[in-house]
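What you see is the complex with one protein chain gone and the rest in place.
For chain A:
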């Protein structure tokens, strides 16, 4: 029996991994041999070590070397038949055998949750609504031919499942959540509808949809009228309703113009607190900030930042939503970063192939944005930073989560290299990972975040923890500067399905 299976014989990609753990089952070749592998000594399975399945090199993120063009998810050399699908099969069988293997050891993983289908399909064909997209639109990225067969099969099955779930009269939210957590396909506006359901904007009963939508949309338009008018229009409306006899003195030929009283001291230079004008000028600061941030949102995506009239209109919509939110919530107003959370919502809703939904995307986005923000707004309030619900305590929770699952890494990060989690996790958590990955990937991550019954905050912590674990090799090898650099610009080539799978596994350990 080979006690110390070193990986030195393995190709260079995983040679960094120092497997001193005797229970190494880190290579796919061992799959076949796993069954015959002799029992390991329990005493070596120390609780503080990283559990096997986690220590697997296959679960680590790819090294910074150029990833193989076929986008293989694992670092070990592909088995002789190098098709992607086979890899999938081997991975599945391997993980299930890991489960059975581990059950005999000290650490008892709870009921293993079957890994969700983790091929995130690149859309094999351009979505039907191409007129709105151009070459810079992230959703029209072309996929590998390798993935086509297997992924389109997966995609099609998931799509039919989702469409079926959505077509019921009363939607089963639990089932929808379960399906959504596996990933929502990019086509046919499914994501738009599913997100609206997950964010409780649309009720479960389909019959109520049209009335709900009409009500909410008119409410939003009312908000816009109330809050976004400038004072000239407001005063004009006031006096139009007040007196209709201010005659058309344009008919007069000559004469002194009549002076009239102003209502309630409402003049533009008024310093009164209740003055419409004064409030208007006080809001201009916030409006300026919103404007600046909206212009800077996703400058590489044409939908947001282009020269066309549609991108200007999109920016206007974003601006309106943020301004109405700021007016409705004087406690929190606008904080930088809200635009980043708003952007994916608006993008998904606006690109809905259904004309009606697309036209009213602004109103729909507003309510979904409010709902989403209600869970995480404490992160944006500066006064709450140090409190129990504030961002500091959330970051602490992340730290504890990491310690629970991977103490070695936690120790290395926190104590040895002293990388304060605030340096990297702040942006991860407050912006719901929109800034860490490319746009389409963040949409996929949001699928999972929004659909998880535990709530987006909890799921987010698990995903962040998974992000750390996936790069653990590089982190363990790096010092303060290298680690900080890595975490602040997290490799965007990470396989998202991979990441979400690991995050899911963390949950299974969390709730025994």
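The working rule: a residue touches a chain if its C-beta (ideal position, glycine included) is under 8 Å from a C-beta of that chain, and two chains touch if they have at least 3 such contacts; residues count from 1.
Rule of thumb we're sticking to: contacts and distances are computed from a predicted model.
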item: Name of the absent chain as recorded in UniProt (options "Two-component response regulator ARR1", "AP complex subunit sigma", "Vacuolar protein sorting-associated protein 29" or "Corticotropin-releasing factor-binding protein"); value: "Vacuolar protein sorting-associated protein 29"
item: Listed residues A:200, A:262, A:313 or A:400, member touching the removed chain; value: A:262
item: Option touching the unshown chain, where A:172, A:284 or A:310 are the choices; value: A:284
item: Chain A residues touching the omitted chain (full complex); value: 230-233, 235-236, 246, 248-250, 252-262, 265, 267-271, 281, 284
